[in-house]
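Moving on, here comes chain A:
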Amino acid sequence: MKNILVILPLILPIISAVAISSSKIIKDKYLKLFVAAVVFLNFAFIVNANIFSDLEIIHVITVNEFLDIYFHIDQLGKLFSYMAGFLWILTSFYSFEYMKHEGKERRYYVFFILTFAMIMGISYSGNLFTLYIYYELLTLSTFPLVIHADSKEALQSGKKYIIYSFVGATFIIFGMMILFSISGNMNFIGGGIKGIGEYSDKTLLLISFLSMFLGFGVKAAMVPFHSWLPAAMVAPTPVSALLHAVAVVKSGIFALTRMTYYIYGPMLIKELNGDDYLIPLVIATIVMGSIIALHQDHLKKRLAYSTISQLGYIILGILMLNPNGLAGALMHMINHAFIKITLFFVVGSITYMTGKKYIHEINGLGKHMNKSFIAFFIASVSLVGIPPTNGFVSKWMLGLGAMEANQVLYIVILLFSAFLTAAYLFPVVIAGFFRRGDDEKEGDRKELDPPRLMMVPIIMLSVIIILLGLFPNLVINFIDVIIVDVF
Partner candidate 1 sequence: MSRIIELFPFITILLLLIFGAFLTPLIKKKSSIVRTNIAINIITMMMNLVTLVYVNNYGTFIFKFGHYGSPFGIIFHIGPVEVAIAMMFSFVITMVSWYSFYSIEKEIEEKRVGFYYILNSLLLASLLGIVYTYDVFNGYVFLELSTLAACGIIIVKDKKENIKAAIKYLMLSTLGSGLVLMGIAFIYSISGHLSMEYIHEAIVASSLAKENLLLISIVLFSIGLGIKSAMFPMHVWLPDAHTTAPSPSSAILSGLVIKAPVIFLIKIYYVVYGFEFVNSSRILQLMLIFGGTGMIMGSLFARRQKYLKRLIAYSSVAQMGYIFFGIGLGNELGLIMAIYHILAHGLTKSSLFLSAGSFIEQTGFKKIEDFKGIGKEMPVTLGIFTLSALSLIGIPVLPGFISKWNLALASIDSGMIYLLIVILLSSLLNAVYYFPIIINGYFGEDNLDGKVFKSKSKPIKELIPVILLTLAMIAIGFMSGPVIEFIRSGIYM
Partner candidate 2 sequence: MLMVQNSYIEVGAIILFGIGFMILLLNNNMIKKIIGMNIMDTSIFLLFISIGYIHGKEAPIIVDGEINAMGYVNPIPSGLMLTGIVVAVSVTGLMLALTIKLYEKYGTIELDEIMNMRSD
């Protein structure tokens, strides 16, 4: 009975998605109400599962030691599930308003809810194989969201997304095959699978680690596998916001953390020098993402490249292989999720209210969309890493990690990229507040802030960004448990 309660958050969205798909079961006018009920209920289930699970292990299907679908809720999983569950609620409210002008709402909500289940599966999975299954299902369930517009461009981007994902999956499975033949066991254990380090053929271990890291790196938009992310920005804004700044890319990050710290373990990777091969790619990710973002005129694309660069930070933190680095990475995973979703929501509001998509079009818009632009400003400040926002806290932790790893280079990179971040985000704010629109007269002020359903999530998120900056211990204490478990 208790088991069922624990896996409820995995099942409920699937059942609801099936129910939503039929217009007979859920009538059009109840659709949004139902979606809202599902996300709230599911969040309640998540809380319930996280609090009452007691590190429980739930075997769903155990065919043999390899084909073993099982769930195991640990601190890292809890962290991820709380984050996803909370952001899902906000996004669903935002979409209630936003999706009105995109059309095909029913299809959107079906896959929106279905993706929720996949994310829950990823966060609760107890072994690499289960994680991999949900990871692939995540690709399939988000694909319809990416091509929501069904235009030629959308299909093209969708194709790119799916090809990249499957190439990544191929890398993952290559690594997994080698790993499984070595260890015979892929359960997540803090600090790595026991006995895996004693295996004599280190090259083989290294190959499997690198291949899997690159494979999961595809979803985490690591260079050279990043170009699907900007392409996928053709999706509706809530999708871009939630899936491509939070859920999908963060599940990539989550999987990277899982495999680095719960399969191989930091000690083994240090021994293999596995990080040395990956750091150049990560640095390229950070710098290149920022630099390309500078040149983007399309608002969402600029944010997409910014995401790539920020994800680079997180991966760098993971690869520092020390407690502060990992803490910074996990902090930044959470913080970046909040920041980026705010930025996307604001951009979505601009497009929704005015139809403008490019930076050169938004001159003087800050006057009309006061609250939105203030929220954008707060999020930008946070992303650059200026106190008292949460972005500062995570970057500070990352800096500490870099010190601990004796790598001044990392700090230089972090600072340089923070400068670039400022350079590509503040012009948006400046254009909004201080530039005059082309065809505008003085004192002509329209109320263009979006409707309440969209505005409230944005305000809530901005408040959270500041609160997490002022009281970071909330998250840090949570993460400390993970750190202790892993190191």
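Miscellaneous remarks
We adopt the following convention: contacts are C-beta pairs under 8 Å (C-beta built on N, C-alpha and C of every residue); 3 or more make two chains touch, one makes a residue touch a chain; residues count from 1.
A word on the picks: all candidates are chains of the complex that A comes from, given by their letters.
For clarity, every value in this text was computed on a predicted model and none was experimentally measured.
Only one of 1 or 2 makes contact with chain A in this complex, and that is candidate 1.
The touching residues of chain A, counted against candidate 1 in their complex, run 61, 63-64, 66-67, 69, 129, 132-133, 136, 140, 143-144, 147, 150-151, 155, 158-159, 162-163, 166-167, 170, 173-174, 177-178, 180-181, 204.
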